[in-house]
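A single protein chain has been omitted; all remaining protein chains appear in their positions.
So, subunit A:
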Amino acid sequence: MRPQQLSSSNWFGKASAGVIAGYLLTIAICGIFSRFGPLEVGSFSAQAQITMWLMAPVWALILSFCFLFQNGWRAWAWLGGANMVLWGILLIGRFVIG
């Protein structure tokens, strides 16, 4: 199957997915790092500050590469799906494993 040609003309759907779904996904990724790594969230400790700093590179990379999706719907589907998986892991971690 030959992939469809990418173009910048349908940028709005892809960019909006990168901004909104990408932002939530970024927070989830930071949450995974703080949940399963040595980082933490909320207080003003060095680890919590680094968790906050992690937002910038992760979100900026999502925004830079969200244009590689075929169109806005796909971008929303993929980034939304990734959100569900990561937030699911976080919620399971919080309510099931404890």
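Convention: a residue touches a chain if its C-beta (ideal position, glycine included) is under 8 Å from a C-beta of that chain, and two chains touch if they have at least 3 such contacts; residues count from 1.
As a working rule, contacts and distances are computed from a predicted model.
One chain of the assembly is not displayed; among "Cbb3-type cytochrome c oxidase subunit", "PepSY-associated TM helix domain-containing protein", "Probable acyl-CoA dehydrogenase" or "Sugar ABC transporter permease", its UniProt protein name is "PepSY-associated TM helix domain-containing protein". Checked against the hidden chain, the listed residues A:I20, A:M52 or A:A77 yield one contact partner: A:M52. Touching the omitted chain from subunit A are residues 5-8, 11, 23-24, 27, 30-31, 34, 40-53, 55-57, 59-61, 63-65, 67-68, 90, 94.
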